[in-house]
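The other protein chains are all here in position, but one chain of the complex has been omitted.
For clarity, chains are labelled A, B and C in written order, and residue numbers in each chain start from 1.
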Amino acid sequence: MHTGIDELLEKYWHIPGGLVPLLQEVQKVHGYLSREILEKIASGMGISLAKVAGVATFYHQFHLTPRGRYIIKVCMGTACHVRGAAEVLFAMEDELGIKVGHTTPDLTFTLDQVACLGACGLAPVITINDETYGKLTPGQVPKLIEKYREEAAVVH
Amino acid sequence: MCVVEVKGARKLMAACATPVSDGMEVLTESDRVINARREILRLLIANHDLRCLTCERNGDCRLQDYCYRYKVEDTPYKGEVIEYPIDTNNPFFIRDYSKCIRCGKCVTVCAEINGAYVYDFMHRGFETKVTSAYDDTLQETTCTFCGMCVNVCPVAALVEKSTLWAGRPWEIKKVTTTCPYCGVGCQLKLKVKDNRIIGVAADRSGPNLGDLCSKGQFGWDYVHSPDRLTDPLVKRNGKFIKVSWDEALNYVAARFKDILNEWGGRAFAGLSSAKCTNEENYLFQKFMRSILQTNNIDHCARL
Amino acid sequence: MRRKVLVCGGTGCVSSRSREVYDALESELAGRGLGEQFELKYTGCHGFCEQGPLVLVEPEGYFYCRVTKEHVAKLVDSLQEGSVYEDLLYKDPDTGNRVKTRNDVPFYQKQKRLVLKNCGLINPESIEDYLNAGGYRTLQKVFKMSPDAVIDEVKKAGLRGRGGGGFPTGLKWEYARKARGDKKYIICNADEGDPGAFMDRSILEGDPHRVLEGMLTAGYAIGAGEGFVYIRAEYPLAVRRLDIAIKEAREKGFLGENILGSGFNFDIHIKQGAGAFVCGEETALIESIQGNRGMPRPRPPFPAVKGLWDRPTVVNNVETLANLPIIFDMGAEAYAAIGTEQSKGTKIFALTGKIKNTGLVEVPMGITLREIIFDIGGGIPNGKKFKAVQIGGPSGGGLSAQHLDLPIDYDSLIDAGAMMGSGGLVVMDEDTCMVELARFFLSFTRMEACGKCTPCREGNTRLLEILERIVEGRGELQDLDLLESLGHTIIDTSLCGLGQSAPNPVLSALKYFRPEYEMHVKNKLCPAGVCKALLSYRIIEEKCKACGLCLKHCPVGAITGKKGEPHRIDPEMCKKCGECLKKCPFGAIVLAGGDGFGQGQSDHKRNHVSRTQALYNLKSGGRERH
Partner (left out) sequence: MTNSINEILETDVILVIGSNTTEAHPVTGYRIRQAVQNGKKLIVADPRKIELVKYADLWLRHRPGTDIALLNGLAHVILRDDLWDKQFVAERSEGFEEFKKTVAKYTPERVAEITGVEAGLIEQAARMYGKAEKATIIYAMGITQHASGTHNVMAVANLAILTGNVGRPGTGVDPLRGQNNVQGACDMGCLPNYYPSYQPVDDPHVQSNFERFWQAKLPQEVGLTVTEMTDAARQGKIKCMYIMGENPVLSDPDGNRVVEALQALEFLVVQDIFLTETAQLAEVVLPAVTFAEKNGTFTNTERRIQLVRKAIDTTSSAKPDWQIIIELAQKMGHFWQYPGGPEQIMEEIARCAPLYGGISHHRLEKGGIHWPCPTPGHPGTAYLHADGFARGKGKFHSVEHVPPAEEPDEEYPLLLITGRMLYHFHTGTMSRRSHLEELRSEELAMMHPQDAEAYGIKDKDRIVVESRRGKVTTRVQVTDFVPPGSIFMTFHFKETPTNVLTIASTDPICKIPELKVCAVKIRVPFPGQARRHPESFSCH
């Protein structure tokens, strides 16, 4: 079930400071860090679960709950903020029916806010998985989401 | 709270972490320092369950002590106060994180002294919490219930169950004594109220330097066990019958004398106790040797 | 000489689909059999993100903006003909004239691109390109000098840390060189967390070898054998290019053992950050590399003495390191001639916000804000007025029009209550509410505090709550004093740079925009028209023609009215979305200031505070203050 963790543990357990990259790689494979995974990592690294959980809850990058198929990141950088990122975010929340930081119950969308995507020239900007959408207005949100809903429906 | 003013430094320094250097001029109670401490206290109590009226640590609380010392009566910051559910799942102490000030002492003692690594800082920012992974009950963790986290907690975030509603801190007498369990000889303070032990506090004077294990910290309640022997017992027709001290001792003395007269000292043997005091052991061997005329004395030294 | 076609591959242009342009160009050129004649390159950032995707044709310097794949066929036509594709040239918004070459674009004219010299001109994934541009040449020079001489040179150049604090780089190195340790480390801090700053990313994406060259120089100077680049995982492109650069540098012998025959051994590894703003702080960064929560530790001891794995460690930021090849190329004296008395060289700013030319600019220290914002940045769009500029991100401060002629350097900014920070420059116009902006920054720092020390963890939350109150029209006048006193305490008592600078946006705004705060509190008005709670939409009866458009578009049904009579907005139901105002063809709907609710509830509390104050001032039983 937890494929690859043993191999990754083998790679990292002896490296000082290996916990963070290990968590990163495991999450890359599994999408999120379940309790079972953290327990396995703790015993494999010979450190306590508390320490692993402490690190995993500290960094934004780590997710302890399952993630949606489409990860929507709304940039809340300063440039985006002054150009109306909050309105875009609210529109997203309304459209998806979830609060920022959460995932839709059908595991289709996860809505995150990020500090800065580094594309300030395109503000306000969001990414959906690897796709970037710049100069967005709240009005464009429903259509955009609909596109992905349809895509998800087709695949399933 | 440990901020001090160092002359020439741009900002206040943490006294606990700043190495002293030659010629350093340190002000520990300057106006600037006092104002900073007051402000920090106001911030702490702004996110603290302030139901001090019935708090177990009322009167024995570092947060209260400092608020009093620096005359912080109230906080101007009325905002979000995070309330956490109280964990009462383990037999010995409760965890009430609405009273936690996130000092991290429990993390340190658990990791650096005990080595159980049960606690750590979780999350970050305002939501930072000092707890076990996933807020697990302690039975689900590597906790050994040494209780040292309870003893270092400066507030009422970790409180022994046995002291709950058992008495106000100022009514509790603390008696330093020696732990009755293993041979390390830890010093501890028995908390006593109304002639009952209600808990144990750390004592730094002994070989344990204030540290304890589960037995020393929580293993004292046998003292109040209903199974305790209360009266001398004499077996008659295979059944124990309560008798008076006089009756019991007279009977024992008479039998001892009879056997001594009939068989001499060699017919006696005595086991003294590695759990009794030196004074008692001394008297016991003196009794066996000088009165019962035997050197057949031993105890479970070898067990 | 082959002509070059350089397509910008910086994150900004990539987001605007520059890859499609590149691919289309590639196949178009190949299809026409022109692959040999033209050298097509996918480069790092050109800086002028506003106009992306950008394509530059060398040697002519034709500068094409907002290129899409639909333009490609005609673009290749022009290449073939050797002509200019007029429609894609940059159009000066003031004069409407087309500008032919990059150097003629006002955005570039006042810049002094030293660190960014190669960005946009070389292929960042090719060490050959870097070498051809003169890369790694300074190493020969450095390795012939003694480490102490290298440090002296950096001191002479007057280089200061570009990551924020402006600590003299040479001095930092000297501490680390003198500190004892069996191993020493160089860490390149590429954890660029400031929202609104992306200069480090652009350097790493556009010219990664320059950073490696800088790290090698630093490593040689302090005697380190290993270096780490701590980079945000949110910068996948930069990570990938850096990874390629490190591999190439190893192959070419610029990393590894006995580099260039000097006997100096050095290798570099990438450590990806996991998303924590506080890890930009050097001690938190070190904790993070060690696999812990990125919680800062008190300094001293400084990392230069006791850093990674308790060994002497120099943490320098990307831009600082990227400056080193310049210093050793032009010499310390020539370098020191650029800039001001105390701040030497250039500084890169990320120019964003309400500004025409969003992008990355590199300017000499000492340039004025006016020059950056108006000459390079093209001023404020839509004819709005300049209001403020936020320098240094959430740790910096907002400066007002009175500072426009301030020559920018480390010290002048600190004096003005801001800080250089990593160099984010966010421009605000009259539509920006300074209270709301401060609230925004605090909502960021509140999330990002590591949670270790009380003033930062609790204090920033309280600052935020006070600002929220003000923004929502529940503010009281004494809240402003509270903001000030709490802000100063947080700065004075926090452990690390995050806490020590978090209140800056509030404090500087209070200093320069106090009237705006007072308007919010006293009059319950938001002059910029941003704070919703302080606004109400109203229909001017005389102007209303009862056309029903507003009624139709109101999403919550807050507007009522019959044909022929003026409509009304129910203030209770209104969500203040502004749709009606946009839709009204007659200008009958206006935005008006607040209705003043929330006043007069503070009397009791004020008494209370003064009572506390009175009690405090009393000398109590036997123990006096001091």
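Here, a residue touches a chain if its C-beta (ideal position, glycine included) is under 8 Å from a C-beta of that chain, and two chains touch if they have at least 3 such contacts.
These numbers were taken from a predicted model, which means no experiment stands behind them.
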Missing chain: touched chains present in the view: B
Residues belonging to chain B that touch the chain removed from view: 91-92, 112-115, 139, 144-146, 173, 175-187, 190, 192, 195-197, 205-209, 211-216, 218-223, 225, 227-235, 240, 245, 248-253, 255-257, 259, 263, 265-303
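Throughout what follows, only the chains that are shown with their structure count from here on.
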Comparison of A-B and B-C (more C-beta pairs in contact): B-C
Separation of chain A from chain C, taking each centre as the mean of its C-alpha atoms, in whole Å: 23
For chain A paired with chain B, centre-to-centre distance based on mean C-alpha positions, whole Å: 45
Interface hub residues of chain A, defined as touching at least two other chains: 54, 58
Per-residue overlap in chain B, given as positions that touch at least 2 other chains: 120-121, 123-124
Residue ranges of chain B touching chain C (in the complex, touch as defined): 3, 11-12, 14, 17-19, 29, 32, 34-36, 39-40, 43-44, 46-47, 71, 73-74, 76-77, 79-80, 101-102, 104, 120-121, 123-128
Complex contacts: residues of chain A adjacent to chain C: 16-21, 23-24, 54-55, 58-62, 75-83, 114-123, 125, 132, 134
Chain A partner contacts - residues on chain C that touch it in the complex: 11-12, 14-16, 49-50, 52, 192-198, 201, 233-235, 271-277, 288-295, 309, 350, 352-354, 358-359, 390, 393-394, 424, 426, 428, 432, 437, 440-441, 444, 448, 450
